[in-house]
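Only one protein chain is missing; all other protein chains are in place.
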Amino acid sequence: MDILGHLNYWVVVFLMMTGFYVVIASGNLVKKVVGLNLFQASVFILYISMGVVTGGEPPILRDGTDVYSNPLPHVLILTAIVVGVATTALGLALAIRIKEAYGSLEEDEIHLKETEGLNDTSNHSGESAGGIDG
Amino acid sequence: MINNPVLRVIAKIMIPLILLFALYVQFHGDYGPGGGFQAGVIFAAALVLYAMVFGIEAAERVIPAKVLKVLIATGVLIYGGVGVYTLLLGSDFLDYNTLAHDPVHGQHLGIFLVELGVGITVAAVMISIFLAFAGRGARR
Partner (left out) sequence: MSDPILIALFAMMILIALAAIRLSDLFAVVIMFSIYSLLAASMFVQMDAVDVAFTEAAVGAGISTILMLATLVLTGRFEKPSTHKSLLPLTVVGLTGAVLVYGTLDMPLFGDPNSSVNLHVADRYLEQSSTEIGIPNVVTSILASYRGYDTFGELTVIFTAGIGVMALLGIGVRGRRK
């Protein structure tokens, strides 16, 4: 077991777990999205660190260099970053609509409203939970 | 922020430089770091700065929502169109070798067009996402 040779994986696992902790332990939806992004960034580092070649250069061909880092993980992560921001935006947009419909972003309060709404509809038919404006 | 003279002047100096840099990144991506994804995001950053300093409505006068909707689809269509065109020329989908007489020139042309499509869609999506978020706040 080589400590320095595996250090990158361990740090990535630690960062990944901090992101995971934010996602499952915090009740606020925006903070959950931030947690997902922390997780995502650590996965990026995992991929890039696997493509590193000792003594390598960035994969832009030029004379006088023979050793380049592996360009394939770079391509995968490059597109993944931009896709990541697009999906983050979608998640945040959903969070805004949830706030408008329920008046809160805390999981507990949304759950409470939801169960209240269910009781209301069973008592007086026709009333739905939370108004959604157009 | 609209009335802060420092921000207005600095933004007016910065925005053309950011746009120029985005174009450099777009078209120099074959030779140095860069490409459509980065250029699109940087281009969008310039318009986000404009919208933050001069207001959402001013930004929508520069690039109306209708134009953005068209641009979002245009980029994907350019990308897909290059693929369909290579199919029509008799090679595989997105095989650029047949685009020109020389395979290497064909690859150059194909990569240029494809990166252009990526840049247009990414920039338009990022700008419209920002305008959607900020416009939601402005309408309330």
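Order of writing sets the labels: A and B. Residues in every chain begin at 1.
In this text, a residue touches a chain if its C-beta (ideal position, glycine included) is under 8 Å from a C-beta of that chain, and two chains touch if they have at least 3 such contacts.
These numbers come from a predicted model, not from an experiment.
Across the entire complex, contacts from the unshown chain go to A, B.
Residue positions on chain B in contact with the hidden chain: 25, 29-38, 41-42, 44-45, 48, 56-57, 60-61, 64-65, 68-69, 72-73, 75-76, 79-80, 83, 93-94, 96, 103-104, 107-108, 110-111, 114-115, 117-118, 121-122, 124-126, 128-140, in rising order.
Of the residues in chain A, those that touch the hidden partner chain are 1-2, 4-11, 13-22, 24-28, 30-31, 33-35, 37-38, 41, 44-45, 48-54, 56-62, 67-90, 92-97, 99, 105-106, 108-109.
In this section, only the chains that are shown with their structure count from here on.
Mean C-alpha position of chain A lies 24 Å from that of chain B. Chain contact summary for the complex, chain A toward chain B: residues 58, 60, 78-79, 81-82, 85-86, 89, 92-93, 96.
Residues of chain B that touch chain A in their complex: 31-33, 35, 37, 40-41, 122, 125-126, 129, 132-133, 136.
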